[in-house]
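A single protein chain has been omitted; all remaining protein chains appear in their positions.
As written, the chain order gives the labels A and B, with residue 1 at the start of each chain.
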Amino acid sequence: MSDIANHPGGSFYRTENIPQSPPPVSTVGVLGWMRQNLFSSPFNTALTLLTLYLLYLVVPPLFQWAFIDSLLEGESNKDCRGIAGACWVLVPKRFGQYIYGFYPEPERWRVNLTFILFCLNLLPVLSDRVPGRTFAALFLVFGFPVVAFVLLHGAFGLEVVPTHKWGGLTLTLVFASVAILFSLPIGILLALGRRSEMPVIRTICIAFIELWRAVPLITVLFMASFVLPLFTPEGVNANELLRALIGFIMFASAYMAEVVRGGLQALPKGQTEAAQALGLNYWKSMQLIILPQALKIVIPGIVNTFIALFKDTALVSIIGLFDLLLVARSAVTDPKWLGLEHESYIFAAVIYFVFCFSMSRYSLWLERKLDTGHRT
Amino acid sequence: MAADSQAGGRRQGAASWWYDPKIRAIAFQVAFVLALIGLGVYLVHNTLINLEKRNIKTGFDFLFNPAGFEIPLTLIPYSVEAGSTHGAVFIVGLLNTLLISAMGIVLATILGFILGVLRLSNNWLVSRLVGVYIEAVRNVPLLLQFLFWHFAVFQSLPLVRRAIPIFDTVYIHNRGLTIPKPIPQPGFMLVVASVFIAVATIIYLKKWARRRQDATGEQFPVFWVSLGVLIGVPLLVSAAAGFPLTWEYAELGRFRFTGGLEIQIELFSTLAALTVYTSSFVAEIVRAGILAVSKGQQEASYSLGVRPAPTLRLVIIPQALRVIVPPLVSQYLNLTKNSSLGIAIGYPDLFNVFGGISLNQSGQAIEIVAMCMVVYLTFSLLISLYMNWYNRRISLVER
Partner (left out) sequence: MSEPIIRIEGMNKWFGQFHVLRDIDLTVNRAERIVICGPSGSGKSTLIRCINRLEEHQKGTIVVEGIELTGDLKQIDNVRREVGMVFQQFNLFPHLTVLENCTLAPIWVRRTPRAEAEELAMEYLTRVKIPEQALKYPGQLSGGQQQRVAIARSLCMRPKIMLFDEPTSALDPEMIKEVLDVMVELAETEMTMLVVTHEMGFARQVAHRVIFMDEGQIVEQNEPEEFFYNPKSDRTKLFLSQILSH
């Protein structure tokens, strides 16, 4: 075809291998990294410098305020005079309330014990390095709530602590846990109902789910605290915590239903058909084949919903339940601590953040693990 | 085997219609509905007894009774002296909800898009910093953020009598923002009209630029010229009309301002909380949307010689928007629902003034909670109608 000799490239072959050589210094190491990630173009350089300047303006003063110029020990806001930084004095003094609310001091070990047992129970469920996952999970759902109730509320000789004394982080955690415990099964039923072939059931489930998802949680809580008492027969008076819980569970189960539905939809149709071919009836095939797979897919979604619900529990403070947020809020209405809003809210925010952030990291980790699990 | 199953089949068919799945399904549904009706009747029965005992009359008559409380922010005429009713409270609250939602949506969208793009920046520092912001904001309850903005940030601004003046016209203090009050003079309508004219001009300009580009290939800086028109035309017109808008400046007395216009602090707290919180979700949506457009699209565009800016405008954004719009719209709905948290700090939204104060005054819990729910349900229905329309349009274009 063509005349090779005419081409400057010409005919050519290589006998020796050119070895790998290290890249030019300017592209690797700390310098190379900085050049690539911080100063890759004039615009980027400007952006970096601007950001650094902003950080310089904000971070050192903030650090100074929170840690260096701050005061941790003191009796009241009077000690804060002359303190340029944060005045954390109310945190150690009110720490008990932040965590336990008005739970009587001598009984607080029961809350701690419940929490420790809960963590021990949760460990095998979350990690696959600890054995006994199935048993632990079953116990967490069916056994632990009883244990927790006995410990927290009191029975069998333990002094009874009525629920209106529960508060702070304890109340927040109890509230969120009970809500998820009930909303998950209800959510599963609703999701199955929404995908049912029976038109009446399907319509009712859709209406239920969409109603709760459409309205803000605060209207639900108001309904629970103002309208629900009208529904109950004379003489029956659900206590405030229980009413709020009922409203919250309704709300939560609608969101759970949508998460579960996502998992059901993600399953290939072949699974249902295979189950039917085995001769399993509806409930058997759901229980043995469909739900275990669907739920496995949506575990990260469930954790994310739980995080959202955990944050949403803060709304019960509006209807007067003494949760973590209301503790933080009422602490600074005490004349003794007046003017310490920053400190009180920041402390509560940090607690919420620690819980939510670690849960969201767990959910991310799970997502990644499940992801690879599917491919291999 | 075969004989077995055949026998089984015959037995089933002959023995009982009860095993016919269709009949079972119908029976189950009828039973379910009956149970629901039973529950409903029981609840209504209890409710009627309870209402009677408490001397509460059901019905919506209370909407026409005067409401005896002031509302700090009203977009329609409302006053206790004039005997404004609970019905008026409902409207005022609804408008306030719409007002704060509209402002929140605009700000959260702008902030969220900026953050989302910065999150994707190849500048490590910027991307990390935005990441920290997003995590911090998302992992703290919104209500706590409401309280923080209100009590810790805005209310710790100086007292009114020590208000921070900005050019002696605008004053910042712990009750809000005092600005000069605009007083339209004769001829002001001309300026208003000129704004509409400017908008019309811009629409025409866009079409004209498009036609010209089609015909000659010449490009026209539509954005900058439009901006100029939008600012310039009203400015010119008001100059020609002798600036028919005067300002009533606020005067700081010993303890309070006279004159001027005060925008309540609650509006700013609510707006700040809603904007900051929602922007973190918008940022993640935007990031996901842009990442959903494959790298190959950008490379294809670059290799055609299209420069980065038009690549973004013509190739990346139109595709990213399809991924972004549905979750974005649902965030808008969330923001509107979340504005009901204004009740915690006293922003007079629907839920605060109607679900809170009117409910307390009239005791009509069922009606009021139901009306509030219907309002939010309507928002949600409208949004899902829009989404259906949008998705249908997208799928039409795509396929």
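Throughout what follows, contacts are C-beta pairs under 8 Å (C-beta built on N, C-alpha and C of every residue); 3 or more make two chains touch, one makes a residue touch a chain.
This one's a predicted model, so the numbers in the text were calculated from it and none came from an experiment.
Novice: Which listed residue, B:20, B:70, B:251 or B:299, touches the chain dropped from view?
Specialist: B:299
Novice: Would you indicate which residue among B:184, B:232 or B:310 is in contact with the undisplayed chain?
Specialist: If we include the chain that is not displayed, B:310 is the one touching it.
Novice: With the full complex in mind, choose from B:46, B:155, B:201 or B:319 the residue touching the hidden chain.
Specialist: B:319
Novice: Residue-wise, where is subunit A in contact with the chain that is not depicted?
Specialist: Considering the whole complex, subunit A reaches the absent chain at 1-2, 4, 6-15, 17-18, 20-24, 27-28.
Novice: Can you list where subunit B touches the absent chain?
Specialist: Missing-chain contacts on subunit B: residues 213-219, 294, 296-297, 299-307, 310, 314-315, 318-319, 322, 397-399.
By definition in this document, only the chains that are shown with their structure count from here on.
Novice: What whole-Å value do you get for the distance between subunit A and subunit B if each is reduced to the mean of its CA atoms?
Specialist: Averaging C-alpha atoms per chain gives centres 25 Å apart.
Novice: Given the complex with subunit A, which residues does subunit B contribute to the contact?
Specialist: Residues of subunit B touching subunit A: 25, 28-29, 32-33, 36, 43, 46-47, 49-51, 53, 121-126, 129, 135-136, 138-144, 147-148, 151-152, 155-156, 337-338, 340-341, 343-344, 351, 355, 359, 365-366, 369, 372-373, 376-377, 379-381.
Novice: Mind listing the subunit A positions that touch subunit B in their complex?
Specialist: Contacts found on subunit A: 37-38, 40, 44, 47-48, 51-52, 55, 197-201, 204, 210-211, 213-216, 218-219, 222-223, 226-227, 229-234, 307, 311-315, 317-318, 325, 328-329, 332, 341-342, 345-346, 348-349, 352-353, 356-357, 360.
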